[in-house]
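Complex shown without one protein chain; remaining protein chains in place.
As written, the chains take the letters A and B, and residue 1 is the first residue of each chain.
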Amino acid sequence: MFVPSITNPIGDFVRDIVPRLAEYLPASIQSDTLNSIVAFLVNALICVIAVCAVNIGSAPILIYMERKVCAHVQCRLGPMRLGWHGTIQTIADVLKMLFKEVYAPSGADKLMFYLAPLIVLIAPFIVCALIPFGRNLVVADVSMGIPLIIAVNGFGVLGILLGGWSSNNKYSLLGALRSGAQMISYEISFAMILLFVVMISGSTNLMSITMGQEGTILDWWIFKIPVLGFIAFILFFISSTAEMNRAPFDIAEAEQELTGGYHTEYNGTPFAMFYLAEYIALVTNSALAVTCFLGGFLPPCIGIAAVDNYLNMVPGVIWFFAKVYFMIWCYMMVRWTFVRPRVDQLMDFEWKFLLPVNLVLLVAGAAYIVVFN
Amino acid sequence: MGIVNFAPKILDPIPGGKYVVNAIDYVVNWARANSIWPLTYGTSCCAIEMMSSSMARYDIARFGSEVFRSSPRQADLFILAGTITRRMAPAIQMLWEQIPGPKYVIAMGACTISGGPFIYDNYSVVRGAQNLIPVDVFVPGCPPRPEALFHGLLTLREKILKETCRSPWHEGEPKDVSTMDRYREAANTWAALERMKDEEMAEARAKFKEENPDYKSTFKPVRLKKEDFPEVERVPFKRLGLTQVELFEKLRAKFPKVTVHTHSEDPIETVVASMPADRPLEVMVEPEEYLSIVEFVKNDPEFKMNYLIDVTAIDYDDHFDMVTQLRSLNIGHKIFLCVQLKKDFSIDEEKRATSLLASVPSISHLYPAAEFKEREVYDMFGINFEGHPDLRRIFLDKDFVGFPLRKDFTHPEMIRRPV
Partner (left out) sequence: MSQLPPGFRITRETNTDEFFINMGPQHPSTHGALRLTLRMDGETIIELVPHFGYIHRGMEKQAESMTYLQYIALSDRQDYLTAIQNNLGVVIALEKGMNVGVPEKAEYIRVMLQELGRIASHLVFFGCFGGDLGGQTCLLFGFKEREMIHDILEEVTGSRLTTNFFRPGGSRYDVPDTFIPRVKDFLDHLEDSMRDYERFLSKNIIVQERSIGIGVLSKEDAIAYGCSGPVLRASGVEFDVRRANPYSIYDQFDFDIPTAKNGDCYDRYNVRIAEIHESMKILRQCIDKFPKEGAWRSKEKPVRLPVGRYYSEIETAKGLYATYVVAATTGDKPYRIHTRGPSFPHIGALNKMCQGHKISDLVTIMATLDPVIPEIDR
């Protein structure tokens, strides 16, 4: 049976303490089945809280970070008035959006209209559950981690398509169709690069992918295979940017063309959910990049024992989030630097450049493994 | 209606509940006042200053308002930047209705407050945004500087902080109208101080008058002497291409009926010869010959008028002067063809203001640029263009009554400029 748990020590601790607490209950209702079910539920609850905390807690930080990065790229200051250097600006934004009036446009398919933002949120939450945040910190350590991520990532496009279609607005529909075509295309190269990682690491389990990179910084998958690893990392960066609908590949929103694309008609809380989903996807994609290429929660050891000892003293989860935020910063810098390609150029880029390069990369990786191992 | 507006209905009857409502009020108002997202909207000059205010120098982001949303459904604040015309008014009302509550409006610039420079003799400008939608803050200026807009934003913030969910934005007035009261209070205090000073001084003044009955002030205002500037001769630039005389003679050789408009008794040749060098030649053309002359000057290798500058018209009592301004890009000379179109007075007097009074062949097949220009003349003067592919009103609504640039045009909303 699949047991959700933050493996050890918390999961074991719960499994250990539940029977002990059950002893205080009347003897008539004590049973091992009940104990295991309760332990299961408590563990599940802890997992859900942990995932939500990571995801929803990071969204305001990221929005604040985005506004500050954007401002400094553009020679501005960004939010300054609320809290120290505007630190609690996003809290005000979120609160305000929660208390805004919510309505659907006339002619909209109400059920689908309100369902779409929820569906968009599913994918990043599930992916987040699979990511190992530390040596003992993983919600679901499933053996088919990578295939599950590839499968789950398709959910996002479903929500966007539904949202765009149900809004009864031509701009929304155009944006949704654009994003549908875009995300399904880039899904392929996204999956291909993950396959490359699976191939070189020899495992589909995210934990063992991470552990395979143990050693010095040169053992990370980005550096371990010369050149190929780095190319794969760049390709992953590009296709995950497209996968997340982030600028410069934000043709689905395309404020200058479609006034907001699929979320043109959304307001208040549903819009906040779309907004949230965008940033949670940013966390999960960065986490995936970190896990697959940058050594996950492993410290960047350099092979000198004196230094490495100090690096190893820092908990893995801190290394993990440091790397994730570095990745996020990269995504943000790209967003505020480049201009947006046209929709047909974007598809050309995927089908005529990215996919062939991916296939070549797979073959080259296979050849490398055969020759050097 | 936001969910927060149910709070007083449920909590107020409960003992102590009103403190909870007050706390909710405080938090919600704090959030709303500090996160005001404006709508990307702008029609004219003020829009540029609104853009400037979000740019690096002024940076509206400091107040948390840099998230300009282009969809009204995600915006809180409607900055009315720029003149509102009657044609734009329905769009503005629609935009305002699409913004979910609570929504706020800042009227930026003189045009949106009162019509600004466009109050008098105007048939198309709405005199003040408050005639269309409720406005929270007015920011005067033409256009207001970005700092003024920020002051407007902070004033709005003050107003929002005084709201309460007991009487939400769509049901009643906010608790008190803050700033205006404060200003009025300050003005009253000031006036009282002045009055007090005046009373104190009255006695001293009377005493002074008693002591010096024939005192006369020796004060004389100092006037700066106006600088004296020399008179400068204007030197007209030499024109390129053919001179006016050559142009006129060549045109006359082909079309003997063309003349030049003049009030003097001199023969036409002398009038043309005495024109300043930089004035374009303006010839009077018969309406029947108009099309063939345009064709001639366009295709003739000596004229080669391949560029249409403009088509416009002037309204006189009994005729229109339609002026077609042509230029040769290769050679550099210009020629203005002025067609005198007699008004059709066979139409009833009461119908005259709303009907087309003259007709002239269209030249849009020769110059594609003329298509929109002729539509403009049709819209403004009511001149019919025969053979125009798409003769519709261009600047005004299709149900607009009358032709504004005629001298006898009247409009119910027009205010004459006081002389």
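The rule we apply is simple: a residue touches a chain if its C-beta (ideal position, glycine included) is under 8 Å from a C-beta of that chain, and two chains touch if they have at least 3 such contacts.
Keep in mind that what you see is a predicted model, and the values were worked out from it rather than measured.
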>> Applying the definition given at the start, please give the residues of subunit A touching the unseen chain.
In response: 70, 73-76, 170-171, 174, 178, 247-248, 250-251, 254-259, 336-345
>> Please output the residues of subunit B touching the missing chain, sorted low to high.
In response: 39-45, 47-49, 51-52, 55-57, 70, 72, 82-83, 85, 87-88, 91, 95, 117-118, 120-125, 142-143, 145, 226, 228-235, 237, 239-240, 263, 276, 278-280, 282, 306-310, 312, 314-316, 323, 325, 329, 332, 336, 367-369, 371-373, 380, 389-390, 392-397, 404-405, 407, 409, 416-417
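Everything below uses one rule, namely that only the chains that are shown with their structure count from here on.
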>> Looking at the complex, which residues from subunit A come into contact with subunit B?
In response: 67, 71, 74-82, 86, 89, 91-96, 99-103, 255, 259-260, 263-268, 271
> Can you name the residues of subunit B that touch subunit A in the complex?
Replying inline: 1-4, 27-28, 30-32, 34-35, 55-56, 59, 61-64, 66-67, 69-71, 73-74, 76, 100-102
